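Missing here: one protein chain of the complex. Every other protein chain is in place.
Entry: chain A
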């Protein structure tokens, strides 16, 4: 495999005494899309939260070749690890454009004054956001909110973008649009760690995949292999989902 942007080894995390993750090993290579699929409550969101330091965890997290002994959100964000959380966490009473500009806050602090150019790129990718740039983020539709969350993350020029359920609660056509954009981001050299319940679409777009069940890695392998694995088909893809196939391609 190419050099890993993110390497997680023996990661465990717990909510009180309830262990939510145990001994997870995961790695995302340069320019790859890696997906983590699994049922509700498998620990997917916990994995992302622990990786970025929102939750305390045990184990090794190595980002961009540096071991993070005590992962801290703001520090990791400064180094280019960006999370688009499941709840989006937008600044709802601020305009779309202000939300985007704040995405580049850490870069501004580090002395990079290129937010205007990045903003233009994000608007090119999401023309919809440009149309609504003066509107409050809270007035956007679900799909637009997701676009804004992704756009805001891109403003930070991530080395690795972690997307938590980007298709959650969105209409099928918008889901398709979101996955088209994920594929396009890879073209631009952004590495992506994608957590999804929509396993079909995630396995279409990803290079490598992990299946998480009850906080443990149940399966892993190249996405193209897992797509044809009978256990995955039975549990996550199901039969009679052909129309989903059509929508997600």
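Quick note on the criterion: contacts are C-beta pairs under 8 Å (C-beta built on N, C-alpha and C of every residue); 3 or more make two chains touch, one makes a residue touch a chain; residues count from 1.
Criterion: contacts and distances are computed from a predicted model.
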| item | value |
| --- | --- |
| Protein name (UniProt record) of the chain left out of view, among "Phosphoribosylformylglycinamidine synthase subunit PurQ", "Amino acid/amide ABC transporter membrane protein 1, HAAT family", "Acyclic terpene utilization AtuA family protein" or "Bacterioferritin-associated ferredoxin" | "Amino acid/amide ABC transporter membrane protein 1, HAAT family" |
| Candidate in contact with the missing chain, chosen from A:39, A:59 or A:78 | A:78 |
| Chain A, residues in touch with the chain not shown (by the definition above) | 52, 54, 73-74, 77-78, 82-83, 85, 87-94, 98, 101-103, 105-106, 108-109, 152, 156 |
